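Beneath this line is the structure, given in structure tokens, with notes to follow.
Note that one protein chain of the assembly has been removed; the remaining protein chains are unaltered in position.
Let's look at subunit A:
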């Protein structure tokens, strides 16, 4: 699926992707208490020509650093009306949100953005979630199975209304054709007690099954399905539309071994500034807090341009994770993206295009309409 153009996404949560970013830039962390920070970050990304932004999130705070963080879907919705081309991709963890609500929220985001919504599928354990939610939260192998089930039921809910279900037939007085709405009747894997108060007492390590009746309370959205982004290895093959692959500093432009999905390379970025070299900045950050994600790219804007040029045809896109948002993002927008635009190495999203259009992904067929099933 890679073409000779490279899509650029940018992670815009908080003060930056490095866990010590907030200590370098306390103002950005303060902006995260309201709407100013996210609004400014997506404006910079859109004006710079990025294809999408991701918004990191967790129900519970990270192990270190500031706890303050607003819900990612709510933040994405807040910037929907102030953007027109940018894909908005909040992280939602499949194990901590009700699947039915998840489908409504992202379906709603797709309506509010006229088709620019994505879902970054959260992965890994969420410390403290069991105590916060008063129910077991899947981990390890159970979490992989749970994630697959949640993606499946969410996609089914997105299909539970056919596109043309609202008919407004004044002759018969029918607002909808109810034969174009479908129960999803989904039952997940798992063992033991399912619904009911007993869920509270299911021991850790046991995956309780869940079921969803449907249909959704939100009609099918402009894209049919929000674009599903997931990290490699966290979902079954084919479950995501876009697979995020890790950056290998030893083989930076090696093609990822992923089939059946668009690929986006996750690229932590620390850039040279007039005040300090990238290597110095990175060392300072790592001295304040260690970053499990790996250093990624550390160097000049010019070298980053060269790296990105070399990734054309190798991956569908990159997701830039700026170490310190308001240090690295402005350089990406000022010195990196324009250089790539000059030789058409990056596409320029059209206003009004859906995220699927921009990424060259098709609009998914409807599970129920395709099978001809009528409830």
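As a convention for this text, a contact is a pair of C-beta atoms (placed from the backbone, for glycine too) under 8 Å apart; a residue touches a chain by one contact, two chains touch by 3 or more; residues count from 1.
By definition in this document, contacts and distances are computed from a predicted model.
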Which of "ABC transporter ATP-binding protein", "DNA ligase (ATP)", "ABC-2 type transport system permease protein" or "NtaA/DmoA family FMN-dependent monooxygenase" matches, in UniProt, the chain that is not displayed: "NtaA/DmoA family FMN-dependent monooxygenase"
Of A:132, A:249, A:279 or A:365, the one touching the omitted chain in the full complex: A:132
Of A:20, A:44 or A:181, the residue in touch with the unshown chain: A:181
Given A:10, A:29 or A:305, the one touching the chain that is not displayed: A:29
Where the missing chain touches subunit A, by residue: 22, 26, 29-30, 32-35, 38-39, 59-61, 66-71, 73-75, 77-82, 96-101, 104-105, 107-109, 111-112, 114, 128, 131-135, 161, 165-166, 168, 170, 172-178, 181, 194-197, 199-200, 208, 210-215, 217-219
